[in-house]
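Reviewing the structure listed below.
With one protein chain withheld, the remaining protein chains of the complex are depicted in position.
Up next is chain A:
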Amino acid sequence: MGNVFGRKRRTRVTEQDKAVLQLKQQRDKLKQYQKKITLQLEKERLLARQLLKDGKKEKALLLLKKKRYQEQLLEKTENQIGNLERMVQDIEFAQIEMKVIEGLKIGNDCLKKMHEVMSIEEVERIMDETQDAIEYQREIDDMLAGSLTQEDEDAVLAELDAITQGEDVSLPDVPKEELPEVPAEELERKRVKTQSEMLVA
């Protein structure tokens, strides 16, 4: 009915499904045949008993022979049904195996694609580029740090020294007793000497 508008719905029935169905149909037929023969056997058993009762031994024997033959048929049928059912199971299992392989294939393709993106050369290239970038950054750092000339650097160091000296000079205590008189001439001489010492520093 879906065909009315010429748009056939995609079937989800595989060739294997059809094969399984065909086997199952054969099995159904055998089962029906089995039912029929079983019923017949039951009938004939009753009939043979009746014949024996009536003293018709020959006829009863003939019937029992026929019955025996049918029993063999029944046994064969049972085997055939078993064969068909095994075949059905084999096909069903093979279908499952196919699905597993399909799944593995998809997984494999996926891994391959991911590996293509992550080729060794590509990884090396990326690592190299990263290294380049690190070096580039270092250069920038150096350039920024190196913007002062050597002269500037020296001045900075001298300033640092001056600060350190001004801070860390400990002086002796001032004496408590009266200082002796110092001749003015000697005092003058000492002052000059101190000044010349300071200049040296």
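Couple of notes before you dig in:
We adopt the following convention: a residue touches a chain if its C-beta (ideal position, glycine included) is under 8 Å from a C-beta of that chain, and two chains touch if they have at least 3 such contacts; residues count from 1.
Simple rule for what comes next: contacts and distances are computed from a predicted model.
One chain of the complex is hidden; its UniProt record names it "Vacuolar protein-sorting-associated protein 25", one of "Vacuolar protein-sorting-associated protein 25", "Splicing factor 3B subunit 1", "Small ribosomal subunit protein bS16m" or "Ubiquitin carboxyl-terminal hydrolase".
Residue A:92 is the one among A:75, A:92, A:132 or A:152 that touches the chain not shown.
Taking the whole complex into account, chain A touches the unshown chain at residues 11-13, 17-18, 20-22, 24-25, 28, 32, 92.
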